[in-house]
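Note that this complex is displayed minus one protein chain, with the remaining chains in position.
Now for chain A:
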Amino acid sequence: MKIKHHDKISSPEVVREGFEKLGYICSDAIATAMYLACQLQKPILVEGPPGVGKTELAKKTAEYLGAPLIRMQCYEGLDEVKALYEWKYGKQLLYTQVLKDQLGDILRGARGLEESVSRLHQFGDIFYSPEFLEARPLLQTLQVEDGAILLVDEIDKADQEFEAFLLELLSDYQVSIPEIGTIKAKSTPIVLLTSNNTRELGDALKRRCLHLYIPFPEPALEAQIIATQVPQMQRQLREQLIQFVDQLRAMALKKAPAISETIDWARALLLLNVESLDRAWVRDTLNLLLKYQEDIEIVEPELGRLLNPKN
């Protein structure tokens, strides 16, 4: 990738501070991973529970480096037609109809099938040329002049075949299209793959990537994140809130609250003009934090203890 501002990735600290300015507070591991990915030109596989900022990382990277972000959401049944390229069948058909007369002119006077075909051949594969190629996210990425950020979101949701298909792209930054040939990247993109671990990814894929695991953040880091995202919030309330969420994560819940949920909750509390966490407020807004009724039922009777951990 042609990075316009090389000083932006001169060291992990610089990366980290740059992200911080964009409102993305990251741990040292994340900054180091981004730094290494730029330096080694390797894709990063980002794993972690939902809501810890995996997708956000890609968005901020694109913003930070001033490169376009191309996002590909994976799902079961995703294939190369949807991910890489497709022929514009409609356009091909339309053109053959429009050019019918021209074709007639060319073929006029040709004797026999053989001569007609050889005349047609003189014009090459007009209908299978790049003009008729519909570029899908992967091909688009390779075509970006100065390199792009490619986000392959939730790769674990895609089939194993698709994972195998990605290998060529990830190691050589090129793809093969039978009718045209191999297309190489104009400039190496930075690739981020995210996974929620719904299935184990293949070793071949993992081997080609840097592996970054983003856990739930430490309370101090989370406080910093909330402070950036919801700056109007009072410090005392913020600390109370983070302590509360931290305790929730230690409980055996079906889905522990992630950072994004903490932020939503903080915003809601701000909107409601809550000054300090009390039982009534928490009970009313708990559904922002916990997404399963069972979890809410587990937490509700414990609220008193959770809000006053010292007693």
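Everything below uses one rule, namely that a residue touches a chain if its C-beta (ideal position, glycine included) is under 8 Å from a C-beta of that chain, and two chains touch if they have at least 3 such contacts; residues count from 1.
Here is the rule we go by: contacts and distances are computed from a predicted model.
Enquirer: Name the absent chain as its UniProt record does, using one of the following: "ABC-2 type transport system permease protein", "VWA domain-containing protein", "ABC-2 family transporter protein" or "CoA-transferase".
Expert: UniProt lists the chain that is not shown as "VWA domain-containing protein".
Enquirer: Who touches the missing chain here, A:E161, A:E218, A:E239 or A:E302?
Expert: A:E161
Enquirer: In the full complex, which of A:H211, A:R283 or A:R305 touches the chain missing from this view?
Expert: A:H211
Enquirer: Given that one chain is not shown, which residue among A:R71, A:R136 or A:R199 touches it?
Expert: A:R199
Enquirer: Could you please point out the chain A residues that touch the chain left off the display?
Expert: Residues 12, 28-29, 32-33, 36, 39-40, 42, 44-45, 47, 89-90, 93, 159-161, 199-200, 203, 206-213 of chain A touch the chain absent from view.
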